[in-house]
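Here it is, the structure in full.
One protein chain omitted, others in place.
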Amino acid sequence: MSDGTTARRHGTYGDGVANFLSRWQFRIEWGQCDPAGIVFNSRFFEFFDWGTWTLFARALGVKPADFAAAFGIAGIPVVDASAQFLAPARFGDVVELTSQIIEFRPASFEVEHRLIVHDALAVEGRETRIWAARDIADPPQITAEPVPEAVIACLRTQ
Amino acid sequence: MSDGTTARRHGTYGDGVANFLSRWQFRIEWGQCDPAGIVFNSRFFEFFDWGTWTLFARALGVKPADFAAAFGIAGIPVVDASAQFLAPARFGDVVELTSQIIEFRPASFEVEHRLIVHDALAVEGRETRIWAARDIADPPQITAEPVPEAVIACLRTQ
Amino acid sequence: MSDGTTARRHGTYGDGVANFLSRWQFRIEWGQCDPAGIVFNSRFFEFFDWGTWTLFARALGVKPADFAAAFGIAGIPVVDASAQFLAPARFGDVVELTSQIIEFRPASFEVEHRLIVHDALAVEGRETRIWAARDIADPPQITAEPVPEAVIACLRTQ
Partner (left out) sequence: MSDGTTARRHGTYGDGVANFLSRWQFRIEWGQCDPAGIVFNSRFFEFFDWGTWTLFARALGVKPADFAAAFGIAGIPVVDASAQFLAPARFGDVVELTSQIIEFRPASFEVEHRLIVHDALAVEGRETRIWAARDIADPPQITAEPVPEAVIACLRTQ
């Protein structure tokens, strides 16, 4: 959602391989907050989605809108999402979201999102997504395929 | 958005013809309200959209999801929208939205929405929509066509 | 969000005690769906919030807007939320959401939400919420307290 963001390669996970980390700063808006004056929980899942698209766009150099066509897939739908809300984010807060793929599995991959507010971790989230190919035998249907090696390579840090 | 709504035929406009009036009651939710404790203005435009689809579904007996296919059109996109906010709606308020087409024009039609909160008019809105046919010479493009007479007849009160 | 909903007492959990089950039907709206034509994942967390407020309103007979004042608390904020997306919900689908508290813990409680689309379970969600009292020593802060026994009693099925 921003032009003025930065990204850097960072992070080490279980397999000892560091994956690309996308970092994105933005301001919390009035309409994203509820009567308690804090961001309504569903909005964080919007932020996570933005974070994932930003991550792929940067790592692969493919625009979000061209992504499905570029890889011949139906998309990368979320099949599981979760978040822990540790501290609130308020109207006007400038926050930082970091997004990183933390695991590639045979039929899904896991994206971790961390939202930093005033230098402290405020929300920690996970999305499980699938690399959704169209089912050739039944086109409207989709099937989960492994993320291609070439895509994984772009998401790895050398 | 509700099963428990009622509709009745009502309303007389400039041309002396009464159009179908759709009436729909719902409750204002926490996530629709902002830090001032009132519904954030953009949400009313969501309500208007819901109101228009409900109006067409009831008057024509066609499900919203089947609408475009049933009439061979691309859709009924909004080209102009406006609202006056006269009084706030708050979390938990049970409100009533009435929606009615108030004018059919050669290349558009006008839907009026009125939101009643605690027996008083709280928001008055308008959507200008087009009956959007696909442009045969250039398929991704759309062209505004008159609303078919058979559709208008269903929206009129005898 | 609806007047025309029904509720019934149902469900048995680990402790052998059945809790109140709130059942709520509504229609999926155009603005809740994404370019894939299905409900965008963050919207389901809005539905869960609606489901929890509806559950409390019905079980306790207290309006959502009066809830915090009636029990002298700051609110019932979500500290953890998750969902599994098993099947899509599409524009115009009439869906049913069931919401039920499945566990009362010393410092939190767990609400389970199940969204049924075309007679099949489409989304399964969880919210961990706290019964948030204002911290007397530091008023803007909140502390998690046990849900009062009188409240639990209303949420139990006799």
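Order as written gives the chain letters A, B and C; numbering starts at 1 within each chain.
We adopt the following convention: a contact is a pair of C-beta atoms (placed from the backbone, for glycine too) under 8 Å apart; a residue touches a chain by one contact, two chains touch by 3 or more.
Just so we're clear, the structure is a prediction, and the values are computed from it rather than from any experiment.
Annotation: of A:Trp50, A:Phe109 or A:Trp131, A:Trp50 touches the absent chain (contact as defined above). Where chain B meets the missing chain, the touching residues are 36, 40-46, 49, 74-75, 77-85. Touching residues on chain A toward the chain that is not drawn are 1-5, 25-27, 29-31, 46, 49-50, 53, 63-66, 90-94. Taking the complete complex into account, residues 30-31, 33-37, 40, 42, 91 of chain C touch the chain not shown.
What we mean here is this: only the chains that are shown with their structure count from here on.
Centre to centre, using the average C-alpha position, chain A and chain B are separated by 35 Å.
Taking each chain's centre as the mean of its C-alpha atoms, chain A lies 26 Å from chain C.
In chain B, the residues touching two or more other chains are 30-31, 91.
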